[in-house]
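What follows is a set of notes on a single structure, which appears directly below.
Heads up, one of the protein chains got dropped from this complex, but the rest are sitting where they should.
Letters A and B mark the chains in the order given here, with residues in each chain numbered from 1 onward.
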Amino acid sequence: MRMFTFKLKIAVISMCMCVSLFAQDSLWLDESKKKSCCSGGEKAPNIKEFVIKKGTLQENKKEHDFKNAVVYVRDMDHAVSELNVTGGKIAFTPIHKGGYRLYFEQKSVQEGVLHVNLSSMRIHNKEGNISQTLLKEVRGKTNDSHYDQKPLAQLPFELVMERPIRKHHINCCLYSGDIAPFTVYYKGKVQKDVSLRVSMESGWNATIQPDDEGVLSFEIPRSTYATTEKEKKRSEKMIVEASYDVNESGVYKGEAYHGVRYVMSLPLSFGASPLEYESQVLGFATAIGVMLVFSLGLYYNRRRKRKTPKEIYFDEE
Amino acid sequence: MTKNKFSLRRAVNNMNLVRFRFWFQIVAFVLVVYGGYIGLDLGDKLPTFACVFNGEGTGGKCYVGELQHDLKHPLEGFVGFAGYAFLISLGMFAVWFWALNKGWCGFVCPLGTMQDWLTMVREKTKIRYSEYSWANRGKIKSIKYILLILLLLLPVMIANSVFGLPKLPNGLSMPFCDICPGRMMIPAFTGHFNQFYIDFSSKTDLVMTTLGMIIVGLFLVGSFVKKRFFCYFCPMAALQYIFSKPALLKLYKDGSKCTKCGDCYRACDMDILEIADDVTSKNLVTEDCTLCLKCVAACPENGCLEANFMGATIFESTKEGFLVRMAMDQIKENHAH
Partner (left out) sequence: MHTEHTIETSAERQNRHKAMEAISVLNALREDFKSPIQSMGYFYDLFEKVYCHHHPLHEGKAKIGTMCIQIPSEIIYALDAVPIRLCNGFYTDDEIGGDLLPQKSCPLVKATVGWFASDNFSDKPDITFSPTTCDQKTKAGAIIESFGHTVIDVGFPRTKESEESRHYWRESVKSFAVKLSKFQGKKLTRSNLESAIKKVGYAQSLYHKLTEFRKNKAVPILGVDMFLVTNAFFFDKIDEWISAVEKLVSELEQRASDSINVAGKASPRIVYTGSPPIFPNYKIPLIIEQSDAIIVADETCSSNRMFNDMVAVDEWNLYDMIDSVSDKYLKACTCPIFTQNDDRIRRIIQLVRSYSGDGVIYQAFAGCQVYEMEQRSVLAAMEREGIPILYIESDYSPSQHGQLTTRVEAFIESLKNRKRMKK
């Protein structure tokens, strides 16, 4: 495991500049809400549908142009398959129960630069296909696919999230106050000079500089008190994004380019820190208090029962 | 006479069970609690407290946690995949369980091991153990079944409105995990003390997490003074007992050889009276038995008690083994007098 330097290098860049910069490049995967369907009692197949969003989180615009786009799916056993994206829809029927990771890639040449837009997200599938998933269910699985995943071989450039550092008790998800570390890979190697842009639904933006080992980490900021007070278990979206320019020339679909610009986004969501509504000190105090009361009770109960002469004539040594 | 000839069977029957179990439990503890770090993944249907909350360290996951999770589905879902998945999980749990029977409790369970460690500490400090009176012992038997029923029912009642009752709050989705001392104690061994907390976000969470804190306090003191304090209340033991009959590992007793001397009962951490007084049953794996085999080690009658795996005796009581374990097979030098 890599050691993180906890010095966070957060540089908040002035809002206006940032927003305009983001607006051009941001593109991310999002799961579209399932329509409650079913005509005539027939069960709907377990299809997951996804859309591509563009712009800022606040704008949340749908993108319908899937020209030159590829979607890869990596399952819990690291098997990779390619998805069909024809018809303006990204649809996928997961077979197994568990975590899958989706990778979206779209290439286009603009002004002599090849833009490779990438986005990746993790989805959890609850309903598997019983006839094909039997063996997997029998075996069961402990390890999760949330973090620390190896970069996908099919993509030259990738932003990968590592295991977050947290002070509370919930293992699975992200919460405010957690330290979220990221690493950037180019052709399988860690890049130590790429910065990370973070933007949140509530409007908080930041650019993160890497540490000596190339790890980009930041503490997820707390949302305003006003919102957390109202709803303690709310969640918020955020996008982290990194871009990387390569001096490379070539021809893509008949168009020549003299540089490549990779941009990868990870759509994430986080909740309000459990530490906001739980107390560890009180937890310890309760446990220790119970221990004290219980052991004192036992001690006095035993003392009451013990008769004096035995102490004189028995000796535990 | 073949007295002095070496034989494996004799060596096994003469073994120091306390030491064997101590090391076996340590190995099992390391695999279950730290196994994840070396890539061990035994799945999420283990019939022992391999705690989910232990995060990346855990070498497998406890089925009781999975069971509560599986049951939190709308009833319609059980017709489809969720139902199948539930049955497969249950089946897999049973298969795991059958291999060792209740031996999972006596040899593998990390929470049981912790209690044994606390017992060892107490023994070193020469503080007397506590016992339940036989009457109370009988009464608390049912608690584990009540807990089992609750942990099965509550998740179902969250996802469904049972008998027209309103659905339960989501805070009860893992009702047993909330109060299980394993949730606090097992992650503590990988350096995570963050399961010690009280959650104020809702009334149910507040009640359940406070209850959890109280129980972990009781657990620590209780298992210090009473051997296997928590195991009397363990719903896993109740769930296991339902599947215990076809298991491969068994504790058999030959009642005709029993003198009812009660040595086995003395050794039993779970104060199971039947082990000494029942001279008619063959299978002595009772609901509270942890198959720790201490009774076999304490039995002075040849072949009266035995651990049997698929019809083959693997460890049986012998007079010689008893004498060796009690250090009565020879006069030791440096006597007090």
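Keep this in mind: a residue touches a chain if its C-beta (ideal position, glycine included) is under 8 Å from a C-beta of that chain, and two chains touch if they have at least 3 such contacts.
Everything quoted here is computed from the prediction, not taken from an experiment.
Undergrad: So there's a chain missing from this view; which of the remaining chains does it actually touch?
TA: A, B
Undergrad: Determine and list the chain B residues touching the chain excluded from the picture.
TA: Residues touching the hidden chain, for chain B, are 1, 123, 126, 128-129, 133-134, 256-263, 266-267, 276-277, 279, 294, 298, 300, 319, 322-323, 326-332, 335-337.
Undergrad: Can you name the residues of chain A that touch the chain not displayed here?
TA: 309-310, 313-317
To be clear about the criterion, only the chains that are shown with their structure count from here on.
Undergrad: Help me check something: in the complex, which residues belonging to chain A touch chain B?
TA: It is residues 43, 97, 126-130, 134, 137-143, 163, 166-169, 171, 232-233, 274, 277-280, 282-284, 286-291, 294-295, 298, 302, 316 of chain A that touch chain B.
Undergrad: For a test of understanding, state which residues of chain B touch chain A in their complex under the given definition.
TA: It comes out as residues 36, 41-45, 53, 55-56, 58-61, 66, 80-82, 84-85, 88-89, 91-92, 126, 128, 130, 184, 192-201, 209-210, 213-214, 216-218, 220-222, 224-225.
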